[in-house]
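Heads up, one of the protein chains got dropped from this complex, but the rest are sitting where they should.
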Amino acid sequence: MMTDKKPKNIFTQGAIAATFIADSIQKHSSNKSIGAHSIFLGQVRADVLNDKLVTAIEYTAFTEMVLPIMHTIREAIFAKYNLTCMHIYHSLGKVNSGEICLFVFTSSAHRAMAIDACEEVVERIKKELPIWGKELFENEAYQWKENK
Amino acid sequence: MMTDKKPKNIFTQGAIAATFIADSIQKHSSNKSIGAHSIFLGQVRADVLNDKLVTAIEYTAFTEMVLPIMHTIREAIFAKYNLTCMHIYHSLGKVNSGEICLFVFTSSAHRAMAIDACEEVVERIKKELPIWGKELFENEAYQWKENK
Amino acid sequence: MSIQILSFGSITDITGSSYFTMPMVADTSLLIAALKEKFPALADKKFILAVNAVTVTENTILKTGNIIALLPPFSGG
Partner (left out) sequence: MSIQILSFGSITDITGSSYFTMPMVADTSLLIAALKEKFPALADKKFILAVNAVTVTENTILKTGNIIALLPPFSGG
């Protein structure tokens, strides 16, 4: 079990590239005790809200509060699930529709741990982290996102 | 909802490359109704069995039986979950330890559907598809894999 | 004496700025009342307070140097 004692940064400026995800997967090939990876990706939808098309979401966060909370979540997840590792990346700033804004990656020897941990982390990220999305429309207008 | 009427091939010769996974993710950026992707990856573990190290798994399948069963599973999953799309790849032949042998990829507007569908598909693949893994050791020896 | 306020997300649309100060008051209940007087639109908003980056759910005594954050419902991910 690998777990860090100091809060890790989870933020990345702008969208998360598919090539970054590939590199992250590739790096795990050297850990031969891993049998299962579970990955969740959040992608910005081009929703139509009141006849206006969402072209991007601009993310802001209270970083000084996010990182200690994320650290607590990480410790709780490692205590609860038998994971080999866990990686979390969330965008800040503008992410266009169709691009990736959240990347959660859990690995374990057997599938149940990785799958259950990944799902729980995604739920906790959405519920507990002080991060806000501003949905930007084609014409300068915007609307603050609300999580379901 | 996209669903095919003829059985799709799911087999790929040898390991599934991280770059292939990246390409697959990237292709979905054009579908702007997607809000969530759930991905499961199976990776070959270098288990030690009776003091011998597993260096690879060699997969064989009763292909003519796998594809219709997979088609039935696919139809059931699309009927049960509101998915945008689903992609499944399973290795045939030799996959070295540390390499990827299974790639399940589900996408939907909201996270619950993609996550639940992905998990169910993985369980059904392991339980219902006539595929066999032969664990190869360093010295010519082998052992037939058994799913937990 | 004044107290530093950070506002986030949709709250900044009401406060006009993400950082400003308010006159020091004894506790968070009094601060919320003062904020709602200064920014009447806050009365209709759902938000919670954090004192020094930790959420408070009950009325909390304010101390010199405390930084208060106004947090509308989170919408990350």
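Observations on the model:
When the chains are written out, they are named A, B and C in that same order, and each has its own residue count from 1.
Methods note: contacts are C-beta pairs under 8 Å (C-beta built on N, C-alpha and C of every residue); 3 or more make two chains touch, one makes a residue touch a chain.
Here the structure is a predicted model, which is why all the values come from computation and not from measurement.
Every shown chain that the unseen chain touches in the whole complex is listed here: B. Of B:Cys101, B:Cys118 or B:Leu136, it is B:Cys101 that touches the chain left out of the display. Note on the undisplayed chain: of the listed residues B:Ala46, B:Ala61 or B:Ala112, the one touching it is B:Ala61. The chain that is not drawn here is touched, among residues B:Gly35, B:Gly98 or B:Gly133, by B:Gly133.
Listed by residue number, the positions of chain B touching the unshown chain are 42, 59-62, 64-65, 68, 90, 101-102, 122, 125-134, 144-147.
We adopt the following convention: only the chains that are shown with their structure count from here on.
Annotation: 23 Å between the Cα-based centres of chain A and chain B.
Chain A has residues 42, 122 in contact with two or more other chains.
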